[in-house]
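Some notes on the structure that comes next.
As you look at this complex, bear in mind that one protein chain is not there, while each of the others sits in place.
Chain lettering (A, B and C) follows the sequence in which the chains are written, and residue indices restart at 1 in each chain.
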Amino acid sequence: MKAAILGATGLVGQRFVQLLNDHAWFEVTTLTGSERSSGTEYAKAVNWRMETPLKASMGELRVQPSEPKNVDADVVFSALPADQATVIEEEFAKAGYAVVSNASSHRMDQDVPLMNPEANFNHLTLIDEQRRRRKWDGALVTNPNCTTAVLTIPLKPISDNFGLKNVVMSSMQAASGAGYPGVASLDIIDNVIPYISGEEEKVQQETQKILGAPGESATFKVSASCHRVAVLDGHTEAVFVQTERHASPEQIAECMEEFAAEPQKLKLPTAPPRPVIVRKEQDRPQPRFDRGEGRGMSIVVGRVRKDPVFDGAKFVALGHNTIRGAAGCALLIAESMKSQRYI
Amino acid sequence: MKAAILGATGLVGQRFVQLLNDHAWFEVTTLTGSERSSGTEYAKAVNWRMETPLKASMGELRVQPSEPKNVDADVVFSALPADQATVIEEEFAKAGYAVVSNASSHRMDQDVPLMNPEANFNHLTLIDEQRRRRKWDGALVTNPNCTTAVLTIPLKPISDNFGLKNVVMSSMQAASGAGYPGVASLDIIDNVIPYISGEEEKVQQETQKILGAPGESATFKVSASCHRVAVLDGHTEAVFVQTERHASPEQIAECMEEFAAEPQKLKLPTAPPRPVIVRKEQDRPQPRFDRGEGRGMSIVVGRVRKDPVFDGAKFVALGHNTIRGAAGCALLIAESMKSQRYI
Amino acid sequence: MKAAILGATGLVGQRFVQLLNDHAWFEVTTLTGSERSSGTEYAKAVNWRMETPLKASMGELRVQPSEPKNVDADVVFSALPADQATVIEEEFAKAGYAVVSNASSHRMDQDVPLMNPEANFNHLTLIDEQRRRRKWDGALVTNPNCTTAVLTIPLKPISDNFGLKNVVMSSMQAASGAGYPGVASLDIIDNVIPYISGEEEKVQQETQKILGAPGESATFKVSASCHRVAVLDGHTEAVFVQTERHASPEQIAECMEEFAAEPQKLKLPTAPPRPVIVRKEQDRPQPRFDRGEGRGMSIVVGRVRKDPVFDGAKFVALGHNTIRGAAGCALLIAESMKSQRYI
Partner (left out) sequence: MKAAILGATGLVGQRFVQLLNDHAWFEVTTLTGSERSSGTEYAKAVNWRMETPLKASMGELRVQPSEPKNVDADVVFSALPADQATVIEEEFAKAGYAVVSNASSHRMDQDVPLMNPEANFNHLTLIDEQRRRRKWDGALVTNPNCTTAVLTIPLKPISDNFGLKNVVMSSMQAASGAGYPGVASLDIIDNVIPYISGEEEKVQQETQKILGAPGESATFKVSASCHRVAVLDGHTEAVFVQTERHASPEQIAECMEEFAAEPQKLKLPTAPPRPVIVRKEQDRPQPRFDRGEGRGMSIVVGRVRKDPVFDGAKFVALGHNTIRGAAGCALLIAESMKSQRYI
């Protein structure tokens, strides 16, 4: 199947290009970018920041404008900035494309699935309602913001097994989450920035939407405090959880460890063998050593222990913010859609 | 008055030396160190890591063994490692010295004041009981671990004004907290270490002891998750608070801003003009820009905002871990003791 | 005397503001900035990145456009970007202002002194020729680029005492040299960037101009390789020197240590007591510990040792790139000009 990437020169766009290099199902046929870069070869238009080299055949593609008529594809991955995504993504869906977007613009639209496939595979059915309501043949599905993507995978089995009442989360986020050039070195060397615009609100709302029923946000409460640290890739999150039914730290660790969902059962190409890997060592997870687990798609959890405030559990979760938290998640959504014939 | 520093070659020992360079009340007469360094000049025995140069007169002092007979002082500051502190500090107190210690060994002893002077100046009275019970003329007082020192200053006015019910805290701690050489660069460049041995238990217990009545720990609950980040100095803490009586974020910010305690009233030399500085900018406090406030003795708080879980407030607090969190706090304790004639 | 700062919101502009806070001779009366920021208070227009807080009275000044008619000053410090500096600085000089510039635009103009005062105080006399030729009452003097500023101070006494034949220099430059936001954190964490646009050519030409006679570049050869490393402030330079007359490493260290020039003799306010500080320790200078020497105006040299290739000496030099290498150097130039009645 043919795939297009909208906004392919940015950091998330590059991650899409990298992950689609040798994908089992999708072949990239179109890369789009800003007007300024239109017509030039991708290799020249992009400031390639991935750790593996850009594949030559990908580099030779000419950058196109982000318009439906320039695109020849079965699925369209959007790494557009939010302000552009609002209109352009709807244009593509109207033109009949299946759009999977990393932009925040439509995430909270009621008839747009906000998906982290292991957490809410069943939200795919919202596409039917979306097509009815919006009178289009295409589809628009979004992945969560990177911090929520990391958080909701370990929360899902806890929610399923014990119910969620309260979640407090404090993040230590990687620089790549801000794109490129993004965070100035003068701001982050020997420093922490205790603020990421809009992030806490997103985490709070998106977590409830993902872990709720399709079209209906969950009612447990979420409080987030988001911080930037001097890490290249990988968001670390300190999570404190109060469950509805009592659960020991051991039980919570166990349910995360055993967790597997439709993407695993369907053996989707981008699905990690284990969505959550629970480490027993005292000092894990660590971004540099654990962000690559499951080719960046697993969440590594550690330090599952008693929480004295909630009489629940606290733990540390880590995930790759531009893979599980962005491009990888979108790919897994597209694979999920294809498996259910929405593409 | 004459002051001695036990364990003067370590990182906290150096901070004592630096802060006592030109102190209004105390003059350093003795520096002690390991057997290996005994007899050599301090300048040669120390691997000086402070950002200001070592004062020549200090560097010329010969390092002494950590024994009472080698010390000529009115007050003894201990930067000994915990395993040595247990016995040595008691020996000094028995020999009649007033010992102010940064070591964790005696912090939780019931008759040893664990003090952060703005938070529990009244705990000084425990010294009377200590003298009675232990039958010594000296005194042994401890400062809290660095993370607790930063946390308890902003919590105090909240506790006084609205009562504390639950406190959840997630820290991003500086490398200097682990001493020198401490954290290996291979462990912290492009990384976060989500574990600091014993730290969370200390924060939970010490916070309750400090904010309780003398000899009686408070009963509100504290849950901590402690992490090391690539910062040289300055611990950043994300704090979520549930109060007993309802308080808006504005009220909480206000009570912190207006907070002043005995050290301020008595104008003790090391007391910062304002124990808590509340910043209004969205992206403060930051370690590199705020750790020096009040010559490292102020806690800088920012992002005081509504917390959806506790219906209370969340905020970010920052303090200098080897000044307010160690040597500076110990100095302020000694000044407090002198003001009340315990020295 | 009254001073204006052109381009006051950038990183070097901020350093001028900070250094002129309490200057003995100059008082800031005008700050200029981009059109966009014109009319707003400086405190609001600037993203203050200095480690000390912005003085309130400075923050209240309203930003002016960079035009002579808006400026009321005896001396004008220019932190303009090179493309704007070319024309604007000439306009100010034509309007009668004494302009001291950090921009590269006019540095290599034959009748414009390129000054690092301890190295070429006598170049001030070029101002007379400049005024004749350009038919203006003002003056235009420039400071060198930051890397050259650090290099030429220790080279000067070597040149005076032994003559220079060849200089090879390899730099490890701080992020602040690229301004703000400047170097992206994704480019410099766990990385070195072995290229700084135009820097090597500047070092090679400017060093020869500074250490030559007024109006006549020196003929010794200079080869530079310039690299960016993960340091906030302070350029480190590995220098290999071939002298005309034989000199031992000890002699070279000695001549640097004893070096003093007109700014020291005249006790100019910004002149450091010692332009070069020679450290004996094996592992100095280091940016974090030595960049503040002489309030950022001293060059700290270490590891003066035999060089097997040139049969000369090699050493490591370090200086603060935005103080000695920019704003501080410009201030010292202005003080030098005033001392010789060019202002």
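Here is the rule we use: a residue touches a chain if its C-beta (ideal position, glycine included) is under 8 Å from a C-beta of that chain, and two chains touch if they have at least 3 such contacts.
Just so we're clear, the structure is a prediction, and the values are computed from it rather than from any experiment.
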- Please work out which displayed chains the absent chain touches and list them by label. A, B, C
- Given the contact definition stated above, which residue among C:Met1, C:Ile193, C:Ala218 or C:Ala260 touches the chain not shown here? C:Ile193
- Message: Given that one chain is not shown, which residue among B:Ala230, B:Cys255, B:Ala330 or B:Ile343 touches it?
- Response: B:Ala230
- Task: For the chain that's not shown, point to the residue among C:Ile127, C:Ala230, C:Ile299 or C:Ala330 touching it.
- Result: C:Ala230
- Item | Touch with the omitted chain, as defined above, among C:Thr29, C:Gln84, C:Ser170 or C:Gln251 | C:Ser170
- Could I get the residues of subunit A that touch the absent chain, sorted low to high? 51, 189-190, 288-289, 292
- So that we can see where the missing chain sits, which residues of subunit C does it touch? 166-168, 170, 172, 190-195, 197, 204, 221-223, 225, 227, 229-232, 236, 238, 240, 282-289, 302-303, 307-310, 314, 316
- Please identify, in ascending order, the residues of subunit B that touch the omitted chain? 11, 49, 175-176, 180-190, 230-232
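Definition applied: only the chains that are shown with their structure count from here on.
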- Sorting chain pairs by contact number gives first A-B
- If you fit subunit B onto subunit C using only Cα atoms, how far does it have to rotate, to the nearest 5°? 180
- Chain whose Cα centroid lies at the greatest distance from that of subunit C: A
- subunit A and subunit C, separation of their C-alpha mean positions in angstrom: 47
- Distance-wise, how many Å sit between the C-alpha centres of subunit A and subunit B, to the nearest whole number? 41
- Task: Return the residues of subunit B touching two or more other chains; collapse runs of consecutive numbers into ranges.
- Result: 190, 288-289
